[in-house]
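A single structure is presented below for examination.
Note that this complex is displayed minus one protein chain, with the remaining chains in position.
Chain naming follows the written order as A, B and C, and within any one chain the residues start at number 1.
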Amino acid sequence: MVRLEPFLLVNFKTYLEATGKRAVDLSKKIEAVGRNSGVKVGVAPQFCDIERVAAGVDIPVFAQHIDSVTPGANTGHVLAESVKAAGADGTLVNHSERPLQLLDIDKSVQLARQTGLTSVVCAGTARLAAAVALSEPDMVAIEPPELIGTGRAVSKENPEIVTESVKRVRSVNPSVSILCGAGISTGEDVYAALKLGTNGILVASGVVKAAKPEEVLASFCEAVLRGK
Amino acid sequence: MVRLEPFLLVNFKTYLEATGKRAVDLSKKIEAVGRNSGVKVGVAPQFCDIERVAAGVDIPVFAQHIDSVTPGANTGHVLAESVKAAGADGTLVNHSERPLQLLDIDKSVQLARQTGLTSVVCAGTARLAAAVALSEPDMVAIEPPELIGTGRAVSKENPEIVTESVKRVRSVNPSVSILCGAGISTGEDVYAALKLGTNGILVASGVVKAAKPEEVLASFCEAVLRGK
Amino acid sequence: MVRLEPFLLVNFKTYLEATGKRAVDLSKKIEAVGRNSGVKVGVAPQFCDIERVAAGVDIPVFAQHIDSVTPGANTGHVLAESVKAAGADGTLVNHSERPLQLLDIDKSVQLARQTGLTSVVCAGTARLAAAVALSEPDMVAIEPPELIGTGRAVSKENPEIVTESVKRVRSVNPSVSILCGAGISTGEDVYAALKLGTNGILVASGVVKAAKPEEVLASFCEAVLRGK
Partner (left out) sequence: MVRLEPFLLVNFKTYLEATGKRAVDLSKKIEAVGRNSGVKVGVAPQFCDIERVAAGVDIPVFAQHIDSVTPGANTGHVLAESVKAAGADGTLVNHSERPLQLLDIDKSVQLARQTGLTSVVCAGTARLAAAVALSEPDMVAIEPPELIGTGRAVSKENPEIVTESVKRVRSVNPSVSILCGAGISTGEDVYAALKLGTNGILVASGVVKAAKPEEVLASFCEAVLRGK
């Protein structure tokens, strides 16, 4: 894949503001901000919305999760091939709201690679970020669960965890991209994150639940350009 | 919803033969067989395929699972509203390959109802079929896990479990529709199931993995007409 | 087993006040209150404490959970035979803090019966209480999760759920004992529970975390005698 750096990935979670047609509308706004600024942006809609989002925009589309299953009798599971066939370019793995057993994290990264999906593995601490980096995903995302959705940005509230994560991840895997997330809501938060050595951010409510998501994201993109 | 009786529901599981565009192709074949025979048929594709399947055919489309979550911060979960927005008419709940905690079964049925989705709750024994019937889903599906995918039909191998299920379910819930499944592969299996008092069948590999799915399903539909 | 009615069962959870030797001390106090009042009382200590508690007192001892596994390669699981061999007389099943898949509830009740353990299956709503009563456990315990640990007693705050549970449970299983729990902290709460048609209570923090557990339990026993 083309290396996505610096990268702003917007996780739609199961917010109604980003469900169904509204997922497509929001994705188009995000695409426009990316195009205007020249910053790489992506979206992670719900499974059922991947196809229409991927058909509607020309930016990277991520699943929020895949199951570590291969084709077969797995009713109700999310097959990597299915996500890929719908047009996804990548997938989140082990988000704190969808935590996985250690073995399944590793399997999911391998399944993503085999299927041609970019993998972004989430971890809540510096130590665990290094642990998942050993599975050689494309990206690692540091997200301290206690800050998710708070509006208090990890890059401001707990810069140590970001620098420590960067250091530990780099010591075991020099080439993986490093995102950070949790509480990111202003351009300053994004700027701080990049200055701490990360390659981008993972954001959700800060954009999705904003009155004007495109304006918030535009301020993030400006910060990225400033932080380069 | 319109009452679906007798009903043949085809579960696509995560079979590659029924993933992506092949999910749409298979659904069209199933739709054609249903239209030609006049028998009610439906499909349960993977999450990522719901939208294109629902856009491509005019038969009931079911999700294979929903999570018992409401809109919000639930990365990687399957929201009932999302399934509905993609065009689904219903959802399976508690399939033996995606078993749920008791409370989540009940919540899922309620979420399905609130969202306008027809619920089909699976159970592996007569006693558990009655237990889930108490949550007042639209349909209950009896599927002894030990027969799933074997080609040995529950209606032939273990007719007692079907009659016992019908009896127990009816004793606590006279109005719920009753499907049966597991190992169904011939018209005779379908005929036997209806004669045992069920209102239809839930089938997967027997149709999806068949060399000519439309011929297998056509034989099922003939059996339904004979069994009426 | 001897029918335990009316019955006061004290769940020790993982409270430090009821761990190790303190589990034995508390059990002895509970035994004394039961003996003095003539009311049937029991305790549910942690797995590691079952043996010493069972060796130290002559009242029914319950495990807090069993896994639905049979002897074999199940590292880290709780085998019914192991619980029994340690001296337990029964087990809780499906407590809201240790919820089970529907099939595992049913299996656990059967394993308990085969092993000679009295089963107490918990459920959070009237409907689910009836559902688990279909598995024919020895007792059902109604515990609305939202009231657990609050000190606001289910029998006072939500008497309807208790009467509805009793009605629904009785309609599918006339012989099962019915306990109720959540927020029980005074004799009045216990008296109210019995008057609503239950056969006893399941209590935890109300006794375990009390400054003088024996006094609280004594007031419960008085209420039981009054409520008979």
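In this text, a residue touches a chain if its C-beta (ideal position, glycine included) is under 8 Å from a C-beta of that chain, and two chains touch if they have at least 3 such contacts.
Please read these numbers as outputs of a predicted model, since none were measured by experiment.
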| item | value |
| --- | --- |
| Visible contact partners (per top-of-document touch definition) of the missing chain | A, C |
| Residue touching the undisplayed chain, where the options are A:Leu128, A:Val162, A:Ala182 or A:Val216 | A:Leu128 |
| Sole contact to the chain not displayed, among C:Glu51, C:Glu136 or C:Glu188 | C:Glu51 |
| Per the touch definition above, residue among C:Gly38, C:Gly76 or C:Pro174 touching the missing chain | C:Gly76 |
| Residue numbers in chain C that touch the chain omitted from display | 11, 13-16, 19-21, 44, 46-52, 63-65, 69, 71-79, 81-83, 85-86, 88, 92, 95-98, 148-149, 204-205 |
| Sites on chain A contacted by the missing partner chain, in the whole complex | 94, 96, 99-103, 105-106, 123-125, 127-128, 130-132, 134-135, 172 |
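The definition used in the following text is that only the chains that are shown with their structure count from here on.
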| item | value |
| --- | --- |
| Pair of chains whose C-beta contact count is the highest in the structure | A-B |
| Turning angle required so that chain A lies on chain B, C-alpha fit (0 to 180°, nearest 5) | 180 |
| Between chain A and chain B, centroid-to-centroid distance (C-alpha), Å | 34 |
| Whole-Å separation of chain centres (CA-atom averages), chain A against chain C | 45 |
| Interface hub residues of chain B, defined as touching at least two other chains | 96 |
